[in-house]
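Left out: one protein chain. Kept in place: all the others.
Lettered A, B and C in written order, each chain numbered from 1.
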Amino acid sequence: MGELVGDGKELVQVEHATVRFAGDSGDGMQLIGGQFADLASMTGNAICSFPDYPSDIRAPAGTLGGVSGYQLSFGDHRVTTPGDAPFVLVAMNPAALKVCLPEVQSGGIVIVNQDAFSPSDLKKAHYDANPLEDGTLDDYRLIPVPMTRLNEEATLDSGLSKVQRERCKNFLALGIALWLYDRPLQPLLEWMMKKFQRTPEVMAANAASLRAGYNFANTAELFRVSYEVARAKLPAGRYRRVTGNEALALGCLVAAQRTGRPLVYASYPITPASEVLHELARHKEFDVRVIQAEDEIAACCAALGASFAGAIGITGTSGPGLALKTEAIGLAVMTELPLVVLNVQRAGPSTGMPTKSEQADLLMSMYGRHGESPAVVLAAATAGDCFYMALEAVRLATKYMTPVLLLSDSFLANTAEPFRIPDSSTLPDLQLPSKPAADQFVPYRRDPQTLARPWVEPGTPGMEHRIGGLEKENETGHVSYDAENHRKMVALRAAKIAGIANDIPLAEVVGPESGDVLVVGWGSTYGAIAAATGEMQREGRHVSHLHLRHINPLPRNLHEIFPRFQRVLVAETNSGQLKMLLRDRFSAEFCQLNKVEGRPFLIREVRRAIQEVLSRD
Amino acid sequence: MGELVGDGKELVQVEHATVRFAGDSGDGMQLIGGQFADLASMTGNAICSFPDYPSDIRAPAGTLGGVSGYQLSFGDHRVTTPGDAPFVLVAMNPAALKVCLPEVQSGGIVIVNQDAFSPSDLKKAHYDANPLEDGTLDDYRLIPVPMTRLNEEATLDSGLSKVQRERCKNFLALGIALWLYDRPLQPLLEWMMKKFQRTPEVMAANAASLRAGYNFANTAELFRVSYEVARAKLPAGRYRRVTGNEALALGCLVAAQRTGRPLVYASYPITPASEVLHELARHKEFDVRVIQAEDEIAACCAALGASFAGAIGITGTSGPGLALKTEAIGLAVMTELPLVVLNVQRAGPSTGMPTKSEQADLLMSMYGRHGESPAVVLAAATAGDCFYMALEAVRLATKYMTPVLLLSDSFLANTAEPFRIPDSSTLPDLQLPSKPAADQFVPYRRDPQTLARPWVEPGTPGMEHRIGGLEKENETGHVSYDAENHRKMVALRAAKIAGIANDIPLAEVVGPESGDVLVVGWGSTYGAIAAATGEMQREGRHVSHLHLRHINPLPRNLHEIFPRFQRVLVAETNSGQLKMLLRDRFSAEFCQLNKVEGRPFLIREVRRAIQEVLSRD
Amino acid sequence: MTDVTSSLNCSESTSNADDCVRTLTRKDFQSGREVRWCPGCGDYSILAQIQKLLPDLGIRREKFVFVSGIGCSSRFPYYMQTYGFHTIHGRAPAVATGIKCANPDLSVWVVTGDGDGLSIGTNHLIHCIRRNVDVNILLFNNRIYGLTKGQYSPTSEFGKKTKSSPMGTIEQPLRPIQMALAAEGTFVARTIATDPAHLHETLEAAARHRGTSFVEILQNCRVFNDGAFDTLVGRDADEDDRIFLRHGAPLRFGPGGHKGIAERNLAPLLVDLETEQAREEELLVHDMKAPSPALAALLAALEPPHFPMALGVFRDVEKPTYDELLMSQIESLIGQRGQGDVDDLLNAGTTWEVG
Partner (left out) sequence: MTDVTSSLNCSESTSNADDCVRTLTRKDFQSGREVRWCPGCGDYSILAQIQKLLPDLGIRREKFVFVSGIGCSSRFPYYMQTYGFHTIHGRAPAVATGIKCANPDLSVWVVTGDGDGLSIGTNHLIHCIRRNVDVNILLFNNRIYGLTKGQYSPTSEFGKKTKSSPMGTIEQPLRPIQMALAAEGTFVARTIATDPAHLHETLEAAARHRGTSFVEILQNCRVFNDGAFDTLVGRDADEDDRIFLRHGAPLRFGPGGHKGIAERNLAPLLVDLETEQAREEELLVHDMKAPSPALAALLAALEPPHFPMALGVFRDVEKPTYDELLMSQIESLIGQRGQGDVDDLLNAGTTWEVG
């Protein structure tokens, strides 16, 4: 149902919308996407966005390899994914159109820069005919806009060079989108003021373009309707936008601050984990000591050495790097030192598809070490959760003197979502256990509660001691090859990790406490599963969602929950790794939803799987 | 029942006996142990032996750390372990007595060199009192022999130096043992002839010592009885003694020979795998190309490079080294090249107990790689089986173009047992599939039967192509980030490995085809499980044994076998790794027998576990 | 590289004519895959020179193998119509060693980067050079991590600001030539992608050398470290910043060769020949065969602003190669013992007959 707007156009209420901006790497799509996202958030919508830029090496302008896109989804209720399919596509050139069109909803709106469809442009995008004319777009509402020309006119007397003016084009596109979703320009203009302080003429030109786009949409009657997405009821507070990698970096930094120890982050660059390194390198005022190591082995060893010396030692990487860290993680298990290993997963095996997302390192994180070598394994569920799970990783590592592997993935790393900024005083307390007195100190004498050994760093008078990778004699920590002692130590190391189950939150069922299907997920699949189960619950289906953030150890209460559901659907973007862990420990009727395509679940894929399971027997 | 022997002593028939020789590293215990073993074999017994020498760095003479022992078990029927507990201990000094006594059967015979029990000797062994006098040995039949003196007398006119003569002492001890078990000296004297050809006086002195020991036992009435172990009914043929590591090396060499390709064995030394490297380095006349690499990463990469170039590329290591090879093994998975990785397991985690035995690298072999990265996993059951499994590893690697991990362990590596020498013509045929014609060649076009891609090595005209670790486009092998293609390739790689189940032997049940308990084992636990289940079967229990040599993929028929038994007892020297794999795939009532002490199962431990399971409900 | 004569022989040529070495052209070495480096990347020029060089080596095309690690530079093999292996980060020299030992008749080329070869891969690079495995190693040095979008590398200059060093690096750069010399490389050279002629001649010398040839190629990363070598060659070049090494020739450089390098107490000394003609005979004379490492070490350390950067061959000496020695041990043992017989081996040592 739509109401009449002033100038006779209709304003249609929608619950939710998905928009994608796409153009050449040089076109500034990430910038305007981010601005639209902030604006939508500031004006009260729930949002989630995902940038996808060209994989690795920069491709020539105008080619398919060079397309850079930014998709966001916003709505009047909780939005947990960037959206299955855009309703609006803004394409700055033929390549962008070609790459993105397949995902656009049929009947969706396609806004293109018609000035960028010259024969040579078309050729670069491998178009034989002009898609604006050959019927390619019949199923869509095509809105051709002479963006280049409009932008030129709008910025004519800005005093900038042609090239500089050309660069304002993206704001013209943004202006159109803002009109379409009935958004005010003011906040954006203010942001520009700040951003381009030092270059007022650039500011002016961008503002002119922005207005030009907005007004053009308004006057040229491009659209029969414009859309309104009502405010969402979000928890009150101050918000910012974060990506998963930003949140990981923030989490590590804040965690170290709360322990009162310096953070030593040792890492070797690798896609998609490098941003954590970049981010932390920028905050040395927090006594963050960043080591760019010569390789992942050195990075993990340096982090472990730092932990031995009393700092918060953290290392971050992705699959191929994790492979190289396993031996050092094993050393952390034997020496029972705190160590946090961030693994931002990417699609494998081997070098695989470095920029694509997958959850296939779970079993490696659990078992990818020789010998009986138990460690804590955690997984962040959302971009914002990366922050909290980093705190949790440091909490468990230091409290239990153990390596902790924290899993994220390429999708989480790049997804941006509004993050409710916590007041640091409300964050978990990471007080470190106090040291024993020198005359009480025995290197492997454990806290009866946690089974953790004392953390006594070099520099502490009177407690000089030696540790290493050879089996330790119980309590003394001396080297021991004794059979009985080995049995005991293997058991103690296992018991220590298992015992952590008593110190983590119980698993939560979202939806009916019992029913037909319980969808169990972990990590970045949270958004799609939450959306799919949420929808079906609203449709009255007996479908619930349980999301695991602690994988080793698992929450204590799973054995109570699983029996309450007819079937347990384990959904993960791998071939069934969590399923295997669950089957080993629980006897429920497990079904699987697996996707190994280097892409996250779509909401509809999860729905379909649940329906399929519901329709069984 | 005993019969009278000539000189009035009794000759007692026993089915089976276990003897241990122990002394200082310098005392030549390994040598006489080996000779006793050969002699027992040659005179028709079944045998199994295990040396245990000081762990790593050489300890001072006479100290506990310096004790070197050799235990063997021989009998009139199949012998599959070195024996739970020695019936006879020959101890050359107090340290040897102290280290070995705890394992000797009470009532057993303890032969010591009484000349080596001076106060200073006792002190080195941390004996406060002389165990020969203070009742320590009350539960045993102590036979003190003045070995040093007897040896001196026997070798007096050998013309050798005192030091050289001192070295003959071990043969004196051997002489006593041979008399005790009623063995002829002749074969041994012949062996000496050969062995000491170039030094006749050394030969003479050793022979004199040997006779002296034998005669002393005979005349000095040391023993009321001597023992006879009747011939065993063994498969006819020519035999030799092999350790697991020798058999691995032989297997790799012979396998390569049968493919007609050179063997490139690239390795970095590590206990307990180094002997494979040493052994292969000695056989260059078989065109064995041994590369001692700078580390395990290089070793695995060099072996893989060799495979790419058309050779049989094999690398060998133990746990810590396997950790470093995982990334390269992943590359082998993606490039679908043949690669054999030998992992002689040792006790972990981390550096652990390098000389001790454990089976705790199974899950790492299965899942210790990032991404969905399936590989073949095999495990040798006995020392001799190491030879055949090496052949099997090369067969599967080359036929299916896949990495194969072959697991052995420290116990198998060092156990020596008689090996029936095969006629090479009877060994499996390892013919390589023929290459496609140049115009037919597509790098990732698969054989419909095996799903293997063609193996075309550089140097082949007209088939130049490129491979690598990035995801491959189906068929062409070009780099591809396409989602659908990735899904397909992940599935194809998995299907290829799963399909191998049709090309491996069905699992065999030893004992009743159905019953109360099926003991499932893998790897080096074969001997103890076979002995325990064999005994209990003879006692009429409905207990059977199934031993897995192929772990990924598993034999096709397990799902038919498991239901036929009330309970399935999975026995392994780890915390339950195979059990986890089985629980994920089969629903039987699984019980576990796990031992993580750096030591193999004793027969009685397996028996006890089976009894415990039998006694349930 | 492979013995040239051995593979010139066309009698072993197969049906398809273009395999006959005489007919090979540059085009024969283009894989046809779309070359995917950034516009203006220095890698293009290196690819072009290699494709130009290979036909002249008299080696059959199927005998070439290009092995690389991971990095922009390491995409190289995909563009060559030869056998190629794009391996994992830093490990190409180890893979190449395995390839060469499996088939010493191949011409094996390693393409690596300053991160691939001197950060994660240093160990393999050094041991490959030390063993003198007969492979040609090309290290594309752009002094940055390109593929991962611009972190500093072990060859980045001290203080360089990058994504991972916002306040500037605090690490002294490694000098690839120094490392290769210290590992006693038998062929060690430096060239630059922007000087096609020098690049070509250096690559050819490397190809003709038996044993490990190590070539550092200065290469511009247009996107993340643009202009790093502009003062050496090209429009903005300063002739005082470079010196070309020529075996047996005195060390002269600068406009008109009016400058030279002498030595005092084994430290380099700049000589201005315009003002001090006399001292011409004091100039050091380049000797790439010098048995002592001192001269090469002196040259490897020369760098602007105080000295010119040396381009050319630092060392070129003959030593037996790893693969030769490996095969000769095999042959000599076969000579002694004869071709191994499996049954004899199985029956070796103490054996006995049962029933």
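Keep in mind that, in the parts below, a residue touches a chain if its C-beta (ideal position, glycine included) is under 8 Å from a C-beta of that chain, and two chains touch if they have at least 3 such contacts.
All figures in this text were calculated on a predicted structure; none of them were measured in a lab.
A.B. asks: The chain left out touches which of the shown chains?
C.D. replies: Contacts of the unshown chain, counting the full complex: A, B, C.
A.B. asks: Decide which residue listed in B:123, B:282, B:585 or B:608 touches the omitted chain of the complex.
C.D. replies: For the chain that is not drawn, the touching residue is B:282.
A.B. asks: Please pick, from A:305, A:499, A:512 or A:553, the residue that touches the omitted chain in the full complex.
C.D. replies: Answer from the full complex: A:305 touches the omitted chain.
A.B. asks: Out of A:257, A:485 or A:577, which residue would touch the omitted chain in the full complex?
C.D. replies: Within the whole complex, the residue contacting the unshown chain is A:257.
A.B. asks: Tell me which residue among A:234, A:442, A:483 or A:510 touches the hidden chain in the full complex.
C.D. replies: Hidden-chain contact among the options goes to A:234.
A.B. asks: Hey, which of A:42, A:137 or A:614 is the one touching the hidden chain?
C.D. replies: The one listed residue touching the chain not shown is A:42.
A.B. asks: Could you tell me which of C:24, C:120, C:232 or C:288 touches the chain that is not displayed?
C.D. replies: Candidates C:24, C:120, C:232 or C:288; residue touching the omitted chain: C:120.
A.B. asks: For subunit B, which positions touch the chain that isn't shown here?
C.D. replies: Missing-chain contacts on subunit B: residues 56-60, 65, 268-271, 274, 277-278, 281-282, 284, 290, 292, 294-296, 320, 350-351.
A.B. asks: Write the list of subunit A residues that the hidden chain touches.
C.D. replies: Looking at subunit A, the ones touching the missing chain are residues 38, 41-42, 44, 191, 233-241, 250, 253-254, 257, 262, 264, 266, 283-289, 291, 293-295, 297-299, 301-311, 313, 327-328, 330-331, 335, 420-424, 438, 457-470, 478-479.
A.B. asks: Given the full complex, what residues of subunit C touch the hidden partner chain?
C.D. replies: 119-123, 126-127, 130-132, 154, 167, 170-172, 174-175, 178-179, 181-184, 263, 265-268, 284-285, 287, 290-298, 300-301, 319-320, 322, 325-326, 329, 332-333
The working rule: only the chains that are shown with their structure count from here on.
A.B. asks: With centres defined as the mean of C-alpha atoms, identify the chain lying farthest from subunit C.
C.D. replies: Centroid comparison gives B as the farthest chain from subunit C.
A.B. asks: Between subunit A and subunit B, what is the gap in Å from one C-alpha centre to the other?
C.D. replies: 48
A.B. asks: Just the number, please: Cα centre separation of subunit A and subunit C in whole Å.
C.D. replies: 41
A.B. asks: Which residues belonging to subunit C are in contact with no fewer than two other chains?
C.D. replies: Residue numbers touching two or more other chains: 70, 86, 88.
A.B. asks: Going by the contact rule already set, what residues in subunit A reach two or more other chains?
C.D. replies: Expected reply: 320, 350-351.
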